[in-house]
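The structure appears below as structure tokens.
For this view, one protein chain was removed and the others were kept in their places.
Chain nomenclature is as follows: A, B and C, assigned in order of appearance, with residue numbering initiated at 1 for each chain independently.
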């Protein structure tokens, strides 16, 4: 991640000449491509790409680059986004009683693994739930949810997202289901971790379901939230071996490790603009 | 696996003194325990164990051992089985058009990885389907199945199983669904490989289902066949990473590797008496 | 882990009747075996076992059990240890500048994954190095080490270990090499995490060595410390995939995840008496 470099993601209906046109503009703007990844989906006929480029000599401003790219993007009918590579997205972390994913994301953020600003932490549990977590300057919002208060609290959440200019909401084992409306509003910018290898064991208590079924591996799934519960586009999954010696409680314990690494990878990929939506699937360009 | 050694598997309602009683009998019979594994299921209150023992000095006959164990087994109300460790189970391999699992099992058998006699190969495709597979002396049975002939062919299959004293039937990507009756009759002695990570993607074309859902890992599951399709007790599972670059056809290719190793491990575990049924789950004592 | 249960680990030269004798004593003492694992090493001719047992009816005291087991242990010439299962070992955690393993162990300890008391934290860096870690009541000891002060500081460390009745020392990325004398004194009760897949890349900067060699997987190794650097008995190892796109710095980042899970598993196994030394190798009875 250099000082003066940019990430371009773009997709459009595939046709010859896209790479040539885009790389020409970047070159003529005085840019140097550091990384280019592309994917042609044979099913949908769509072309997807992610380009990282820096200034070859003289520094580039985002405005300049945007101006130069615009015509070419328009010509190919591209949906695109441009971002300075060192710009930090503002992220809202939401948790409930279990804090392993929250703790892990905070740790990785402080280690410099996650290029973000933490805009706030929201929990339906009070601050005392996390006596050993240091939140530093991060604002903590206690938004307890009951059937009666749910609508009102989502209202508050929406305002918070707007006020704090939140780019991404991460449900780090937040155990309340967002309303359909809320889910739609956050489409493509809300990542959830589900504690099963989807599509197996949707809904509540997936480790207990897995235990009952007698599986030999358990897993976790990070996905974009949609109004269709546990059906959103999958960003990352992983599994780990269990045996007959593991009780459902052991599944839960082993699962924590899977959940935290799967969620961390998904959030990192999103923050680095490596995830593109392709219908109900995702493209995740590798690091 | 020594010449004169035995494998005992046994289960019963748990109570104190079982290990003491069993190990005492073995010791007094002149046996030496080479391996003992046990599992107390806190849910069902059942005790499961697998004991491997050899003759400490004078050779033991199976009859002797059986006679000595019987009273103790009866006392604890145990369901048990005893087998000379080098006795080879008779196995019937069933396949359809895709032969990767069949080829792999034959290869491992010849390498000495699978302690079995291959009692026969059954396919609903003719012998010419497998021009590069050497079957040696193994009888090949072509049993083509149509809706009309299914009952009749299962009849033949049953006779074959009886005549050939088949201990285990392995559905090595056999793409016909066994009838409920047949499934019940083979309960606990018929292993199937399903090309998904169950319980995800049951039924037909699981890789295509997985591709449509946009999963990031694919898997395979070896399980005992029951009359409830793809719901039998799971013996072994594994997964492998896929990406957006993988088409459904690539899922199929990568899946072959998972299927063959998952099935081989399950068959091996069964042949070594390391799999015990625990309701709809299995206990698989590790190698 | 029940209130009134015990873990017995024992090893001796193998001979018939050990399991029978031990299980008989436990039964007669009013115990009920909850788990029994054993291993006969064909190379060394040694028998190793770990038995977990609880009181069937009336509660058992450690003294009682010890008294009942002693004669039998003597008879077989067994080296043995007995521990109440809920007794917590006293552990000293040692770290340097990088705190990912320290943070992870503390987190798991608070979650109840590690059955221990943290007797103290020792670092050659000052407390301010860890602004976001909550140490609660755990005493922190800053023992900076230079060539000149090393002997003196190890002296202090030894006293600390004695005073605090430390059972286990964990080098959680502690970057100072212990003296031969210190290593010997802590034999079998000091676990180190080395950031490579041993025996590859011993010594300093293993990720950089790995990068130079162009490996496709990186790993970490938890082992008992011996006076022979990076040569101690291995308890646990794991690996993860890297690619040509990963710089040495990325190896370091990805490695943190491997290190913390490998160390945590090794410490947990030790705390649960599942690790037995077998010459320069270990037996690790599975959970």
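Note that in this section a residue touches a chain if its C-beta (ideal position, glycine included) is under 8 Å from a C-beta of that chain, and two chains touch if they have at least 3 such contacts.
Since we're looking at a predicted model, the values are computed, not measured.
Within the complete assembly, B:100 is the residue of B:100, B:150 or B:185 that touches the hidden chain.
For chain C, the residues touching the chain absent from view are 39, 41-42, 197-201, 212-217, 219, 233-239, 243-245, 247, 278, 280-284, 286.
For chain B, the residues touching the absent chain in the complete assembly are 100, 103, 106-107, 110-111, 113, 131-134, 136, 243, 245-246, 250, 253, 256-257, 261, 286-287. By the touch rule set out above, chain A reaches the unshown chain at residues 15-20, 23-24, 26-27, 30-40, 56, 286.
Just so we're on the same page, only the chains that are shown with their structure count from here on.
Ranked by how far their CA centres sit from the centre of chain B, the chains are topped by A. Touching of two or more other chains is recorded for residues 286 of chain B.
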